[in-house]
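Every protein chain of the complex appears in place save one, which is left out.
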Amino acid sequence: MASAAHTVQRKRVLRAPTATRLRHWTLRGAAITYLVAMIVVPVAAIISKGFAGGLDTFREAMASAGAWEAIRLTLVTSALAAITNAIFGTMLAYVLVRYRFRGRGLLSAIVDLPFAIPTLVTGVMLVAIYGPNTPIGKAFGSVGIQLMFSQLAVLLALCVVTLPFVVRTVQPVLLELDTAEEEAAQVLGASAWKTFRAVVMPAIRPAIAAGALLAFARGLGEFGSIVFVSGNIEGRTKTAPYFIFQLTNQFKPDQAAAVATLLFAISFALVLVTSRLVRTERKEAKA
Amino acid sequence: MSVVLGPPRLVDVTPGSEEMRRRGRRRALVRGAIVAACLLYLAVVLVAPLVGIFLSAFSEGLPTVFETLTAPEVRHAFFLTFQITIVTLLVTTSLGAVTAWVLVRHRFVGRRIMNALVELPLAMSPVTVGLACVLLFGRGGWFEPWFTARGIQVIFALPSMILVTIFICIPFVIRSVAPVLEELGTEEEDAARTLGASTSQTLFRVILPNIRWGLLYGIALTTARSIGEIGAVLIVSGMLKGQTETATIYVLTAFEERMDTEGYIVALTLAAISIVMLGVIEISKRRKIREVMG
Partner (left out) sequence: MRAPRSGVRLFAIAAVLAIVATACGSDSGDGSNASGDGACTPSDTPVLTFAAYSTPREVYGKIISAFQSKWKEEHDGQQVIFQESYGGSTTQAQNIVNGFEADIVALSLAPDVDYIVDAGLITHDWTTAPDEGMVSTSVVVLDVREGNPKGFQDFDDIAASGVGVLTPDPASSGGARWNIVSIYGAAMHGYAGVAEGDEAGAQSLLTGVFKNVVALDKSARDSIKNFEAGNGDVAITYENEVLTAREAGLPDEAVYPPSSVLIANPAAIVDVNVDKHCVRDVAESFVDYLHTDEAKEYYRTVGFLRPTDIAAAAAGDEEMGFPPIEDLWAVEDFGGWDALDEKLFSDAGIFTQAFADAS
């Protein structure tokens, strides 16, 4: 029995014994049922509800006050947050990989914090330190900058929540990058910046792009922190996810579903693209 | 890879030369500036807020903190979060491990689609997840008649809150175990088989020990995520105080009721719990990388 099963590496060679095939199919059945029941069914419900009436439901939803502004705000702030974190994330990855100092582990942990902390708590924290009744909030308020309950607040919340993405995609690439090339460049007389631009950047550029796209996709759906810090003002600080929430509260689930489908179609496409990018990158790096 | 540096300049690059010393100083300055910029950024987005919530939670002193954390409504909220997290862990860990196995070790039509499906919850806003649950189990929903006929309450009750949390957490265990399984290869399992080990022996003595850090990493991420869920549970819960109010929902309603300090206290507690989970995440991440590298 053992040897027969052992030779079945490619199933076309020998038919596996019934018991094994039964196990295969039970496991596979379990996995498929799990994914279909838990993922396919809900998604099907959303798409069918949203577009059962064709594009009309979507048009109706987008006719509500502040609808287009919400989509625009979400897209713009997510993009800005992704870019900000692309810059700082790359710097952080560089610091974590190339520099040696005490507390490097702690820094790494702090960078991962947004993955662990509840998004609502992130929002609460931001208001606690930058709210209109705090010293910092009042100071900025006196020069006319409203830190919380504003578009700036939305951007800030998204920066916190999407912080780890670029760091985590760039870090492994930097780790695998052979420092010999950088050192060679410096010996040949290149300045630090030139070395970085010509040697390091080309290698990490795809990783930065992947991280930034993931950060963007994540930002599109953010709710917990924004609902707390933005003030949810029509046409100014209302985001797309809050708009979906609002439509659900108004018992317009079909309209909510239409907008939700648009939002998650964009995110899903991005996630798939970057998944493939990251995977092929990892394979290339190993080659 | 070739590097084009432009026409060569005539620079004295012997070690110890004036130029190299200057370069070294500049490099140190640049390094300092980069580190400073990073630290400043982290201070603004993470450290300062953490300080802020700490101060706000303790703004009314220690007794208020104790009072709040022992209040029945708060204790129930934490208990509810705990219940949801446990069930989510059970389901996503066991089925997630099985799914990871199937995705890595089996070859079949539709495997790539399954792989894509696993990524899907990561792309969905939590409000969309809540909406999906309402569409399925709310009045007029696809499954609503079946449950109503049997007197089972799904929406505005615990089951829906568990379901949305499971949906959101599906990818974590799968994505952390699959790469480990892939890197591991089948050699050890095959070896065990040829040596006559039974399937359960293989599972417990060979496979599980090999994937344990990947598994723990996925479990830690799942736990942190379930504890922190707000968007989806808010939509499906009905926000019954002391009944369908999770810890996160409690924070939201506390602020609505102008009980700001209580809100800060519970929020800080959640932050503390997630920091502990972060510790587990970091440790298991490092061990997992070692696992993958073999």
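Which chain is which? They are A and B, in the order written, and residues in each are numbered from 1.
What we mean here is this: a contact is a pair of C-beta atoms (placed from the backbone, for glycine too) under 8 Å apart; a residue touches a chain by one contact, two chains touch by 3 or more.
Please read these numbers as outputs of a predicted model, since none were measured by experiment.
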Contacting the left-out chain: of A:149, A:165, A:223 or A:264, that is A:149
Among B:41, B:78 or B:156, contact with the omitted chain is made only by B:156
Across B:56, B:176 or B:202, the one contacting the chain not displayed is B:202
Residue positions on subunit A contacting the omitted chain are 5-6, 8-9, 20, 23-24, 26-27, 30, 65, 131-132, 141, 146, 148-149, 231-234, 236, 238, 246, 249-251
Had the left-out chain been drawn, it would touch subunit B at residues 83, 86-87, 90-91, 93-95, 97-98, 101, 105-106, 138-139, 144, 148, 151-159, 162, 186, 189-190, 193, 199-200, 202-204, 207, 238-244, 253, 255-258
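Basically, only the chains that are shown with their structure count from here on.
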For the pair subunit A and subunit B, the C-alpha centroid-to-centroid distance in angstrom is 12
Counting only contacts in the complex, subunit B reaches subunit A at residues 1, 3-5, 8-9, 11, 13, 23, 26-27, 30-31, 34-35, 37-38, 41-42, 45-53, 55-56, 95, 98-99, 101-103, 106-108, 114, 116-136, 138, 141-142, 163, 166-167, 170, 190, 193-194, 196, 199, 221, 224, 227-231, 234-235, 248, 251-252, 255, 263-264, 267-268, 270-271, 274-275, 277-279, 281-282, 285
Listed in rising order, the residues of subunit A that touch subunit B in the complex are 2-3, 5-6, 11, 23-24, 27-28, 30-32, 34-35, 38-43, 45-46, 49, 88, 91-92, 94-95, 99, 105, 107-122, 124-126, 128-130, 134, 136, 156, 159-160, 163, 181, 184-194, 198-199, 202, 217-218, 220-224, 227-228, 240-242, 244-245, 248, 253, 256-257, 260, 263-264, 267-268, 270-272, 275
